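Have a look at the structure that comes next, please.
Right after this comes chain A.
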Amino acid sequence: MIFARRSRVPSPFRLLFSRAVTEPREERPPQVAGVHLHGSLQLRHVDVGSCNGCEVEIASALAPHYDAGQYGIGLVASPRHADGLLVTGVITHNMDGPLRQTLAALAQPTVIVACGDCAVDGGIFRAAPGVSGILQDVVIPDVVIRGCPPHPDDIVRALRRVSGR
Partner candidate 1 sequence: MNTTYVAVLELAAGAVLVSAVMTLWRRNVRSIISMLSLQGIALATAAIVLGWHEHDVALFVTGGLVLVVKGLVVPGVLRRVARLDPRSRESRPLVNVPASLVIAALLIVLSYVVTSRITSLAPSDATRLVPIGVATVLVGYFMLVTRRRAVSKIVGLILVDNGIALVTFLLTSGVPLIVELGSSLDVLLVVVVLQFLMVSMVHHSDTEQLTEMKALHD
Partner candidate 2 sequence: MGLLGLAAGFCAVAAMAAAFLARRARVVVSSSLGALGCLLAGASALVTLITGTTSTFYTSHLLPGAGLSLTLDPLGAIFILATSLVGVAACVYCVSYAHGPMASRAAMTLFMVFVLTLLVVPAASNVVSFMFVWELMALSSLLLILTDQSRNDDSRSAALWYGVMTQLGAASILLGLLLASRGSASTFSAISAHAAQLSPNVRSFAFVLVLLGFSSKAGAVPLHVWLPKAHPAAPSPVSALMSGSMVAMGVYGIIRVGQGLLHGGTVWWWVAVVTLGVVSAFYGALHSTTSTDLKRLLAYSTIDIQGLVLIGVGAAGVLGDSGQPFIAHLAMMAALMLVVAHAGFKGALFLSAGAVERATGTRDLDRLGGLIHTMPVTAFVVAISACSIMAVPTLSGFSSEWLLLQGLLHGFNDSSTPAMIVMLLGVISLALTGGLTAVAFVKAFGIGFLGQPRSTGAAQAIEVPPTMKIAMLWLVLPSVVLGLVPGEFVGLVNRAASSALGKTSLEPLDHGTGLVLAQLRGAVQPAELFMGVVGVLLLVSAANRLLEQRRARRVDAWGGGRDVQTARMQYTATSFAEPLQRVFADVLRPDTDVEVTHIAESRYYEQSLMYDNRVNDVLEQRGYRPVINLVLRAGRLAQRLQNGSIHRYLAFGFVALLVILVVLA
């Protein structure tokens, strides 16, 4: 697998005409939760109480090496713009309200992605003090990404299944 070359000063010519090298296209994945996204998936990331391990991996998934952006996947600032939530961590007392607010602010239809073991079933923090519950107590996630933390490849693969590209 060859990755796009980092060049300090980009040549406009090269920028325009070099071909993007991508992974071989997989079979078209099934639609999730009835959302027809046609290769455009914007998510609002909510960290409800994560150790930041998942955040590092999400950042890598969007960074040059894994580059989820090339499949039309991105994070956005406002839940109004988002097609769903990307939730990491167990729900702490302080983040319970904001999570519900964010859920309420989403425009339907939505997809909820639980990223990392903590978001899926509470992981190692499940019984920790200050934790009020796990994501399932608030909303049932449509997509589950296992791992502590999940590998960026897994994140990208899962999200591509949602976006359909």
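Picked so that all candidates are chains of the complex that A comes from, given by their letters.
Definition applied: a residue touches a chain if its C-beta (ideal position, glycine included) is under 8 Å from a C-beta of that chain, and two chains touch if they have at least 3 such contacts; residues count from 1.
Just so we're clear, the structure is a prediction, and the values are computed from it rather than from any experiment.
K.L.:
Check 1 or 2 against chain A and report the one that touches it in the complex.
P.N.:
It is 2 that touches chain A.
K.L.:
In their complex, what parts of chain A are in touch with candidate 2?
P.N.:
Those in contact with candidate 2 are residues 46, 78-80, 97-99, 101-102, 104-105.
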